[in-house]
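Removed: one protein chain of the complex. Kept in place: all other protein chains.
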Amino acid sequence: MSTTVEHVACTFCGCVCDDIAVEFEGTRVVRLRSACGVGRGVIDEHDPEVRPPLVGGREVRWEEAVEAAAAILDQADSPLIYGLSSSAVEAQRKAVELADRLGAIIDTTSSVCHGPTGLAMQAVGEATCTLGEVRDRADLIVFWGCNPSASHPRHFNRFSLTPKGALTPNGRSDRTVFAIDVRPTGSTKQADHFLQVDVGADFEVLTTLRSLVKGNDVGAVASVGGIPVDRLRDLVDRMKDCRYGVVFMGMGLTMSRGRHLNVSELFSLVSELNEYARFSVIPMRGHGNVAGADQVLTWASGYPFAVSYARGYPQFGPGEFTAVDVLARGEADAALIVASDPVAHFPRAAAEHLERIPTIVLDPTPSLTAAIAQVVFPTAYYGLDAAGTAYRMDNVPIPLRRVFPSERPTDEEILDRMIEAVT
Amino acid sequence: MNGRSALGESLTLITGRTREQGIGMHKGKASTEYRRATERAEMNADDMARLLIQDGGRVRLRSAAGEVELPAHAGSLPPGLVFVPMGASVNVLVEAETQGTGMPSFKGSSVTVEPA
Partner (left out) sequence: MMLGILGGRVYDPTNGIDGEIRDIWVKDGRVVSSDAVGREEAQVVDATGLVVMPGGVDIHSHIAGPKVNAGRKFRPEDHRGTERARTEAFRSGSGRTVPTTHLTGYLYAEMGYTTVMEAATAPLAARHTHEELADVPIIDKGAFITVGNNHFLMECIKEGRRERARDYVAWLLGASKGYAVKIVNPGGVENWKWGSNVGELDDEVIGFGVTPRQILETVAWIGDELGLPHAPHIHGINLGRSSSARTTMETMATLDGQRVHFCHLQFLSYGPGKRGVHASGAVAVAEAVNAHPGVTVDVGQLVFGSATTMTSDGPLQHNLHRTTGAKWVNDDVEGETGGGIVPVLYKRTNPINAVMWATGMELFLLVDDPWKVFLTTDHPNAGCFTAYPQVIRLLMDRAYRSEVFAGIHARARAGSVLPELDREYSLYEIAVISRAGPARALGLKKKGHLGEGADADIAIYREADDKAEMFAHPRFVFKRGELVVRDGAVVADPPGRTFYVAPPYDPGVEKEIRGHFERAYTISFENYSMVGQDPDHGEVIACTRA
């Protein structure tokens, strides 16, 4: 006898598609409607079976694991709490409370994703919109340094390329699409115009665009960053003339030379374009609830990532309190990793330090970080066997259901117990 | 700074997501699917020919941070670039230096590439 749950939100990527229907028998998924290949992978592979927590590789009772974790955190002079982006708001709040209480450093996956985007927003602001505005109004779309076909598979169909909206009744043909990237990808193939930019030259191209928007002459230069100036002029003309333009931006800008300076330049360009045409920019937030992590840490501390509570109050320090730096410099003497896998995703020099210090992990699956951790809590997967709220990439809050019956504790519950247990 | 071997050349490393890497993650990072998805390099076909690397042949990638050997395949990349999906293999090559931002150079760092 199967059960079907509708309007399920998939929490893997920043699209947080909430039109998924899951039909299952027991805990086995029988049919899945609307999910993309990656979402399907998440849901099909989901295993809500309770596994006991581990201390030093040994299976223990939950209470013992909590005590062991609390002891590690109490004894640490400089604990690091990191991750949070694949966890519900309810758990994120607890993690921040724990950091406040411990005087810990707390950082989220933003620091290796859209942290530079946050720095740009702090510097110059951000003109943005929700995804429905894109679907309904945008007649000019620019994908800059991102590859939705790989990272956000349903983005094109649901929001940015093909869907029919109020002012875009013909779908794809009502939109002109540009893609700017260092190499051809599945996404650039979908664009009407692909501008291939030299690696590390986005800043120069962006500053040239800003100049052209203002009607300045760029002199005798034929190309900037590998892109012919004529093509940049064409892009500028279209941007100034459109009804509603949207730029989606990603790691191509945040991870390459210039980091937040690239993003500031883009954000300034978008703001300035509003003198001529309505324009917005949307960062392609990667994980399902990294936007939520930003929100929660900001409303509690004032800052979206890279926070230290060591002085008893929140301080902001990208480069100082960001996890890669803290770990690479050997400055953390204990780590609590929630819903994230830095051993897989951090530069080796930083990941290695997690193996040297006592590390506690909360994760539904046996991640690479869990494999080296001192204490492991196999917790429920948010959106599948843990309810809560996740914030989509455009900051729209979406309720998560507990689809599968499960005995696994949630991240929120474990963190709550740790808060009680630490002195 | 990495030296240059007789056959090796300095190329620019881009790491990033792929659909296979995303799907493989959910089978578990020790799974065959994930490893197959993340332990591979894509290069420009002309660069491969010049460096005497067969399609599917193993290459050694070296940076100031470390080195790793991976199978290399020809992909639609402009010359001078090598793409490796994000994951533990490529992170051996990525330096932890974040220039005060928190963000390492996941895209655009230099690596020496030579046949393994």
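Per-chain residue numbering starts at 1, and chain names A and B are given in the order in which the chains are listed.
Convention: a contact is a pair of C-beta atoms (placed from the backbone, for glycine too) under 8 Å apart; a residue touches a chain by one contact, two chains touch by 3 or more.
Remember, it's a predicted structure, so these values are computed and weren't measured experimentally.
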(message) One chain isn't displayed here. Which of the visible ones does it touch?
(response) A
(message) Can you tell me which of A:P304, A:P364, A:P378 or A:P409 touches the chain that was removed from the display?
(response) A:P304
(request) Based on the whole complex, identify which of A:A71, A:V229 or A:A277 touches the chain you can't see. (result) A:A277
(request) Return the single residue from A:Y244, A:Y381 or A:F404 that touches the missing chain. (result) A:Y244
(request) Mind listing the chain A residues that contact the chain we can't see here? (result) 6-7, 9, 18-19, 89, 93, 97, 100-101, 118, 121-133, 135-137, 158-159, 166, 243-244, 271, 274-275, 277-278, 280, 294-295, 298-304, 309, 311-316, 389, 391-392, 395-399
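FYI, only the chains that are shown with their structure count from here on.
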(message) With centres defined as the mean C-alpha position, give me the chain A-chain B separation in Å.
(response) 23
(request) Over in the complex, which chain A residues touch chain B? Could you list them? (result) 12-13, 37-38, 41-42, 44-45, 107, 111-112, 115-116, 119, 147, 149-151, 153, 182-184, 186, 196, 199-200, 251-252, 254-257, 259-260, 286, 305-306, 318-319, 322-325, 327-328, 341, 343-351, 365-368
(message) Give the list of chain B residues in touch with chain A in this complex.
(response) 12, 14-19, 22-30, 65-66, 76-78, 80-81, 83, 86-88, 91-92, 94-96, 98-108
